[in-house]
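Remarks on the structure that follows.
The other protein chains are all here in position, but one chain of the complex has been omitted.
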Amino acid sequence: MSASSLPQSSPQPPIVSARGVVKRYGQTVALAGLDVDIGPGITGLLGSNGAGKTTFLSLMLGLRTRDAGELTVLGEDPSTAGLRIRARIGYAPEHHDLPAELSAADLVRHLGEMHLLPPRAAMQRANDALWLVGLGEERFRHVGTMSTGQRQRVKLAAAISHDPDLVLLDEPTDGLDPVQRTEMLALIRRIGSEFGMHIVVSSHHLEEVERICDAVVIVEGGELRHAGTMADLQQGPEGLVVEVDERTEELAKILRERGFEVAMSDGVLLLRAADGVNDAVRDAVADLGIGLRRLGPRGRTLEDLYLGAGS
Amino acid sequence: MSSPGTQGTQTTQDSRLFDLGYRRYDGPRTEPISGIATLAVFTAKRVLGLGRGGRHKVLPAITLVIAYAPALISVAVAALADGTLEEDFISYGDYMFFIASALALFSALVAPEALCPDRRTGMLGLYLAGPLDRNRYLVAKWGGVLAVMLAITLGPLLFMFAAYVVAGYGPTAGETPGLLLRILAAGVLTALLYTSLSLAVSSFTTRRAAAAVAIILLLFIPPIVSESAVESADAPPELGLIAFPFVAGELSFRIFGEMPEGDGPPVTEVSTGLISAAVAGFIVGGLFVCWIRYRRIEGFR
Partner (left out) sequence: MSVGADEPRVVAEGVSKWFGPLVAVSDVSFDIGPGVTALLGPNGVGKSTMLRMLCGLARPSKGTVRLLGRDPRADAGVSRLVGLMPQQESVFESLTAREFVRLTAVLHGLPDADAAASGALERMGLDPSDTRRLPTYSKGMRQRVKVAQAIVHEPTVLVLDEPLTGLDPRQRADMITLFQGLGAEGRCVIVSSHVLGEVERLGSRILVMSQGRLAAAGDFRELRALMDDRPMRVRVRSDRPRQLAGALLERGLAVGARVDGDELLELDTTDARNLSRALAPVARERDARLYEVLALDADLEGVFRYLVER
């Protein structure tokens, strides 16, 4: 797979740059020559379990050494400048194990100090970070008494309190109910866009990545399968999607008679892009007197991309 | 809101909306190396039960009482005795022997707190994901535990020294540097010994209780075994070197040039060279064990 650079919206150098990165564990090859650039903004990292995502994160943090290839994170090589790089990275792991007897405020403050903040700054920023993630009132409670949703937010607060240049979030919505999930995603979006922190979100949830990420990187079989901005993804509608209340078959027939290419899938019509197709659909629907439930451009969805990427 | 003297002018100068959003940090940052000190201090505090519930302070408190009580008593006696009971004062060597129980208690029941929970709670992973690596982590942990151990070994001795001096039983000006040096050596080496034991064992398990049991067994079984082997089976006294408390106690006696009361454990007959080697062996061995264990631990999940 040849190197695929994300089109940069700014002339900034990529935050993470990998060329031919290889990592083996004994006989298993976790990464088999990964080439990718991760740019500024919020990037989603997708891939099957065991496809190399977690390995990639550990290499980025300099916690494991790669067997071959070049890797640059925030302008430095993690295998030589690991300590320096990790000082500038905030990391929220996937698991929910946190020391039970520490209060949220103490934990975030301590990790802030461990990330080289002076003690007073660490305390103030821990306070700010916890309020920001919505745990202001609970910040003195012991982490052991906190629910999954609250722990996710504690992890997030700990990751951002020391003002890192890059934030790595591993499954940040795991265990959250739909409402909490929406809040967490909005929070992550805010952190990335308003506060200008670069974020990499490793997730299994395509619709989340679609919702908040500027760009997406798909890793499969230890290699890059796709890297691109979300805008690119949605460009060039491949046609129209039409969903109606009833008489779907009839509508399809009418449109075909008018010379349009129509396919049906799951009770929904897919039309190939053509001149006048919107008006034709509108008129046909009006003539039939049926309800128009949905009409829209059919770009590729992330799901098409992802499920196609693996094949 | 217009200020006086500007009637009729509209001004928005006095009203401001403050942004409560995220603030970037442009202030000074500490050096990566200071992470070690931060963690060491944090560890020392946690081990002492500070910042945790009251019940976590009980064992450390008991340890400190056991460690300092003889010194306090000795000093009180000295103050009251007026120069007549000098021979009955506790010698420094004897003192180290007394506080062995405090050290045993501390090593087994308190110090594992430094290493075990971090691996259990995923905290180790969080540390390693920051500007810290395994070796620095271990240095910090050893440092934190050692600091508290020193409070138990060195503290009482220095306290006693100061009290004797004040009460007029102190050494001469010429003897003082030598004595202080000996106190320092005994205190530091004993603290290192017990730190080594405690942390080396703790590096094998995530459960504090398991570490506690293992440490207690290691402290009690070898002395019993070696003592009976030497006495009944005629084993060489060097066998006593496997017994941690014997080695530690004998070390102090040798440093202060004293002999234990009564018959003492078999190690009294072992040469100073071998005793020193055993001490060095225990300390370096403990460091090595920790280093090896932590090299293999999967910190990243």
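As written, the chains take the letters A and B, and residue 1 is the first residue of each chain.
Operating definition for what follows: a residue touches a chain if its C-beta (ideal position, glycine included) is under 8 Å from a C-beta of that chain, and two chains touch if they have at least 3 such contacts.
Please read these numbers as outputs of a predicted model, since none were measured by experiment.
Colleague: Name every displayed chain that the left-out chain is in contact with.
Modeller: A
Colleague: Out of A:165, A:238 or A:283, point to the residue that touches the absent chain in the complete complex.
Modeller: A:283
Colleague: Thinking of the whole complex, not just what is shown, which of A:119, A:196 or A:291 touches the missing chain?
Modeller: Spelled out, the listed residue whose C-beta touches the missing chain is A:291.
Colleague: Contact with the hidden chain only, please: which chain A residues?
Modeller: Within chain A, the residues touching the omitted chain are 46-51, 147-149, 174-182, 204-207, 245, 278-279, 281-283, 285-286, 289-297, 303, 306-307, 310.
In the analysis below, only the chains that are shown with their structure count from here on.
Colleague: Along chain A, where are the residues that touch chain B in the complex?
Modeller: Residues 58, 61, 63-64, 82-84, 86-87, 89, 91, 93-95, 97-101, 106, 110-111, 113-118, 121, 125, 128, 132, 158, 160, 162-163, 191, 194-195.
Colleague: Residues of chain B touching chain A in their complex?
Modeller: 21-25, 27-32, 34-35, 38-39, 42, 51-53, 117-118, 120-123, 125-133, 299-301
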